[in-house]
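All protein chains but one are shown in place.
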Amino acid sequence: MNMRRFSLIAVPYGWLVLLFLVPFLIVFKISLSDVALSIPPYTPTLELSEGWGGFRDFLSQLDFENYEFLATDDLYWKSYLSSVQIALISTTICLLIGFPMAYGMANAPKEWQPTLMLLVILPFWTSFLIRVYSLIGILSQEGMLNQFLIWVGIINEPLTILNTNIAVYIGIVYTYVPFMILPIYATLIKLDGSLLEAAEDLGCSRTEAFWRITVPLSKAGIIAGCFLVFIPALGEFVIPSLLGGSETLMIGKVLYEEFFSNRDWPVAGAVAVILLLILIIPIVLYQRNEQKMMEADT
Amino acid sequence: MRRLTWFNATSLTLGFAFLYIPMIVVIVYSFNESRLVTVWGGFSTKWYGELLRNESFLDAAWVTFQVGFFSSIIATILGTMGAYVLVRGGRFYGRTLFSGMMYAPLVMPEVITGLSLLLLFISIGLDRGMFTIILAHGTFAMCYVSVVVSSRLVSFDRSVEEAALDLGCTPFEAFRLVTLPIIAPAVISGWLLALTLSLDDLVIASFVAGPSATTLPIKVFSSIRLGVSPEINALSTILIGIVTIGTIAASLSTKRSVMRRQREERMAEQAG
Partner (left out) sequence: MPQTAFEPWNDPAAKPLIQFRNVSKRFGDFTAIDDLSIDIFEREFFALLGPSGCGKTTMMRMLAGFETPTSGTIMLDGQDISPIPPNKRSVNMMFQSYALFPHLTVYENIAFGLRRSKMPNEQIDARVKQMLKLVQIEKFGARKPDQISGGQRQRVALARALAKGPKLLLLDEPLSALDKKLRQDTQFELMDIQEKTGTTFVVVTHDQEEAMTVASRVAVMDHGKLKQVDTPDRIYEAPNSTYVADFIGDVNIIEGYATKQGDTVSIAWSEGNSPIIGTPSKPIANGKVSFAIRPEKIAISAERPTDRNNVVHGKVLDIAYLGNLSTYHVALPDGTIIKAQTANSRRRSSRPFTWDDEVWLSWTDTAGIVLES
């Protein structure tokens, strides 16, 4: 192996080991430590000066106490469950909104498609924070939505939407629906129109052809879209803290508060490790789906 | 010819209304005379003036810009290298770990990335500030760059690189003279993506930023927590405006190059 090839591999490799792998190992290690009133606020710390004995000493003080704590304390249980629930429901709503939109785009006149595509991509590039912010004005007590509903006469009293879980759902759907539309659109646009004609020729009705041909063939896009929404939604922090209320329990927010407000680093570390474990399942499934899509393309 | 059925037209209209009404409201109210964000008090641009006089916003914007500039360059260089290694590097020891690390940050919740980097910086005693944000952003954005660049690398004909070797290039020359010019558009869009991610990021930055370096998203976040304000509306309008102009310009230039290409192809057919 020559020098150039070695450095080509070693530079990004080393960078990732230092700034991705090692930090994560540190999180894992701290999650096994105990909280302490010191700087840094945990114990034990590894004293390299004490040599092998110090290392053994250090190892013996690590334990799974924080994980036991997580398992016994209701708060964490509920947060994980409610995060999963919020992410699942939001993903479903995203699919219900995103699929018809992607379908509409794929079936729109050809000369419209670039413009429609632009309209989906634009929110994608717009600051996430600002998009969440724009919802606050709409959803607040005196906000546009309430004014509109009162004007139409559906309600008499303004509804409390902001700072509830409803607002969190709306926020997640609003910010992540482009992630659902794009992969579904990508599979639908590749769909050969003559397949539907063949299905109709063979006796399917339009609706039947849609369910038997279009939906199965866009499965890969649907799955990709669902993961692209579910995975970030699960660890979401900004949306629950800006739109959610005190009832909103999401693990991203809990982790942030545990770390910054309670300064309980070991518990925050354990929360992070468990969150990652929960995420590994969908991530592995997602990668498999990607591989299948790649194989189907070649 | 495809035509819009009423069902498709309705779902598109409702969908885009959902996506755009909140942003349009923000833009409209940024020109509101009144400080109250729900009552229209006449047209005014005074909040833009207030915003531009607010030094803490300007400082934060400057920090954000510098972080975005440096981190996106780091991310582009490392991401392009990484993509090249993944697609063209062949086998080497620890390849699986490498590709795992290359993709993991894409799906890693930001709170975990932020937390773990913060703990790293603390444990090696690195003072938190602009430098640490640059490192953090460079790391997570390089993975996005790598995805964009490697999809281009995968799709282009490998024999073009072999032809360069065959005609006497060393592997490095082949990369510089042939591969790089061909993947340049992907590298540029990767860089733009890295820049946008960095300018946008709140969560990671709020973990790794020290008191000395506040980025614009951190500043905006803390003021949003206090409630809706006309200055933030003005700021949002400016940012939305920049993104809109940029996106439209990019799509127009792609459209032009597609049309030019089609014209050239027609020309080639006639010539042949």
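Going by the order they are written in, the chains are A and B; count residues from 1 in each one.
Note that contacts are C-beta pairs under 8 Å (C-beta built on N, C-alpha and C of every residue); 3 or more make two chains touch, one makes a residue touch a chain.
Please read these numbers as outputs of a predicted model, since none were measured by experiment.
Participant: Considering the entire complex, write down the shown chains that touch the omitted one.
Facilitator: When the full complex is considered, the omitted chain touches B.
Participant: One chain is left out of this view; which of B:163, B:188 or B:252 touches it in the full complex?
Facilitator: Spelled out, the listed residue whose C-beta touches the missing chain is B:163.
Participant: Using the touch rule from the top, list residues of subunit B that touch the missing partner.
Facilitator: Here the touching residues of subunit B are 157, 159-160, 162-170, 173, 177-178, 181-182, 261, 264-265, 267-269, 271-272.
Just so we're on the same page, only the chains that are shown with their structure count from here on.
Participant: Where on subunit B does subunit A make contact in their complex?
Facilitator: 1-5, 7-9, 11-12, 15-16, 18-23, 25-26, 29, 37-38, 78-79, 81-82, 84-85, 89, 92, 94, 97-98, 101-105, 107-112, 115-117, 119-120, 122-123, 135-136, 139, 142, 171-172, 196, 199-200, 202-203, 217, 220-221, 224-225, 228, 232, 235-236, 239-240, 243-244, 246-248, 251, 255
Participant: Which residues, counting only subunit A, touch subunit B once they are in their complex?
Facilitator: Listed in rising order, the residues are 1, 4-5, 8-9, 11-13, 15-17, 19-24, 26-27, 30, 40, 97, 100-101, 103-105, 107-110, 114, 116-123, 125-131, 133-138, 140, 142-144, 147, 174, 177-178, 231-232, 234-238, 241-242, 252, 255-256, 259, 265, 268-269, 272, 275-276, 279, 283, 286-287.
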